[in-house]
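Every protein chain of the complex appears in place save one, which is left out.
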Amino acid sequence: MKILVTVKQVAAVDDDFEIRTDGRDVDPDFLIHDLNEWDNFSLEEAMKIKEAAGGEVEVVVVSVGPESVDEELRKCLAKGADRAIRVWDDSVEGSDPIAIARIIAAVAKNEAPDMLFAGVQASDHSYAATGIATASFLGWPHAAVVSLLNYTPGSKMATLQRELEGGTYAEVELECPAVLTIQLGINVPRYASLRGIKQAAAKPIDVLTPSALGLAATDVGEAGSLSRVRRMYVPAKGQAELIEGTPAEQVARLVKIIQEFKGV
Amino acid sequence: MSGILVIAEHRMDELRPVSLELIAVAVGVKAQASGPVTVAIIANDPQKYAQALSVQGVDEVICVKSAVVEFDPDAYEATVAALIAAKNPSLVLLPHSVNSLAYAPALAAKTGLGLATDAFKVEFDAGALVATRGGYGQKLNVEVDFPGKSTVVVTFRANVCKPIDAAGSPTVTQMDAPATPARGQHKKYIEAAGGGDVDIPGSEFILSIGRGVGEEDNVEQFRELAQTVGAELGCSRPIADAGWLPKSRQVGQSGKTAANCKLYIAMGISGSVQHMAGMKHVENIVAVNTDPKASIFHIARYGIVGDIFEIGEELRNQFPA
Partner (left out) sequence: MMTVPKDLSDLVRHATEKKDVYAAAALHPWVNTAQRRLLEDLWGERRQALLLAQMEGTPATVLEQLFALNDASVDARLARHGNTAPVVLEKLFQRSQAGAQRQRLRRYLVANPATPHKVLLQWVETEQDLDVLKGLCANSGAEPEVLGLAAQRGIAALQTLLAVNLASNSAVLQHLWAGATEGIAAQILGHPQCPEVLLEAIPNTVLQRRKLAGNVRAPSPVLQALSTDQHWSVRRAAAGNAATAVALLTALSRDEAEAVRRAVAMRPDLPVTAAAWLAQDDDDWVRQVVARNAITAPEVLERLAQDAVMEVRRAVARNPACPAPLVAALAKDENEWVRAGVAYRADVPAQVLYQMEAGETSADVLSGIAQNAAASQHMLQRLVQHENPDVRRAVILNKMAPRALLQNILQDPYALHRGMVLRHPHLHDEDRWQLHQDPDPRVRFAVYGYFGRRLGMPKTPGTII
């Protein structure tokens, strides 16, 4: 029994960053890395299943990225994942979520898990595409934005709830193996114990290349992508709006924001 | 390849408003796309939506009759693939909704179409489509293009474009959805539990307080304020640690995640890493703080530098009963 959990090292920017000279990304010196918030929840969901089954389940985390990604994989190992796989070589540079999904699908074909969990999206670029595209490459059933899961390892069906807009949920029955994209709040993620962190340092991280997975050069990078970043820029009127004026005027704007949210 | 295909969305017998917003987006770039705007609705009884979708600028409404009554990602993927094959559009617009997310990436991956998700702008630059979306937690705009792709699927964000009010007279046609083997089954809809219990993860609107409230006696007025504006009251860790509000209201690491939240008003919260872990993903964050350097302003969409008591009292006075 095996559950494959996909994770991503996300990047965040503080204020006052610089754009790379080619204009297509932020200067990497300004990026602050972390494990994607959603991935804490998908790993926890896998760990809960593993623990409920009494240890018969292997939890394997997989990520696509350079060596710095090992730091995030170690966090997952520290929380109890059994193994980690990282795929990278220079040809992966420039991959969009679809090319990443193709790589993960290739890993999944080798690993043959019974279930694959991905985060709904990643906090940096919010594509919300990698998990479902992976399902497509695998030809597996899939469900997006899962907020409740009922699954016993080995069973042919899973029952789950999908979180829709406006406080509505859809209950769905799905054939397994399947790809599920896991939503925040589905569980309470654990913290890694200090002992877990020490043990994680000794656990293996398999580093693979796309070609070792049988992928061609055209499957990854820009060639294997369905989109390409042309330009990144800070919008002239920033996404953030400083509400100015007297408190009465500021609140008049705030009331409007609340009313817009409520659809009044 | 020309023209635009819009996939409308419905749920529980109602057209979702985002459908009409997408039509407006399509009509807006229609001239550049040098082709018709086709709107498709996939349903068991699609005809009933046809009139609402017949707005000015739409050339054709396709009522796709599907055997599947509720949303199913496989059925939608196959149906939209069939529509694309029939219409050869250069742009396929889907709402950036939970249901689109369940099949759009699979559709693009399988058929090799261009794909951009959560776009808030589309345009044609010298005949080639360019979509604009947010990057790095929406701090930057990212322009995405699609070299070599003659058809591009774009999931487009809701509440960006105003719907067109004027009615039109498109051709209304029928089509049968291709049959797909069922791998999943919709069982039922569940509405979020209302009632008196504190529900931070389920709440769409949260008003949260932090250290800025100063003392316990001041908590009352913010509890009252949250009720006045119809928000769930949340708090940062120090407030719950002091015993001023229950743990069930604590947002952040070791607390609750504001998983469903669409509007989060943070009052007197400086924005510790612990707190932000539970809410930084929320699309609309309003930060109110006296300190313009507070970290919370880095992630907020709207910022008010000001005294939370003064702002709170103003809000109480101005909020329509």
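Read from first to last, the chains carry the letters A and B; within each, the first residue is number 1.
Just so we're on the same page, contacts are C-beta pairs under 8 Å (C-beta built on N, C-alpha and C of every residue); 3 or more make two chains touch, one makes a residue touch a chain.
Please read these numbers as outputs of a predicted model, since none were measured by experiment.
Participant: Based on the whole complex, identify which of A:18, A:67, A:93 or A:260 touches the chain you can't see.
Facilitator: A:18
Participant: Which of A:192, A:205 or A:223 sits in contact with the chain that's absent?
Facilitator: A:192
Participant: Of the residues A:113, A:224 or A:247, I need the one that contacts the missing chain.
Facilitator: Of the candidates A:113, A:224 or A:247, A:247 is in touch with the missing chain.
Participant: By the contact definition given up top, give the residues of subunit A that touch the hidden chain.
Facilitator: 14, 16-18, 28-30, 32, 190-197, 244-249
Participant: Can you name the residues of subunit B that touch the chain not displayed here?
Facilitator: 216-217, 220, 223-224, 240-243, 246-247, 250, 253-254, 274, 290, 292-293, 295, 305-306, 316-317
Just so we're on the same page, only the chains that are shown with their structure count from here on.
Participant: Let me have the rounded angstrom distance from the C-alpha centre of subunit A over to the C-alpha centre of subunit B, please.
Facilitator: Roughly 19 Å, centre to centre.
Participant: Quick check on the complex: what are the subunit A residues that touch subunit B?
Facilitator: Against subunit B, subunit A makes touches at 11-15, 26, 37, 96-98, 101-102, 120, 123-133, 135-137, 141-145, 147, 159, 161-175, 181, 183-185, 222, 226-235, 239-243, 247-248, 250-255, 257-258, 260-262.
Participant: So in the complex, which bits of subunit B are touching subunit A?
Facilitator: Per the stated touch rule, the residues are 11-12, 16, 70-71, 73-74, 97-99, 101-110, 112-118, 130-131, 133-147, 149, 159, 183-192, 201-202, 204-205, 229-230, 256-257, 259-260, 262-263, 265, 277, 280-281, 284, 286, 297-298, 300-307, 310-311, 314-315, 318-320.
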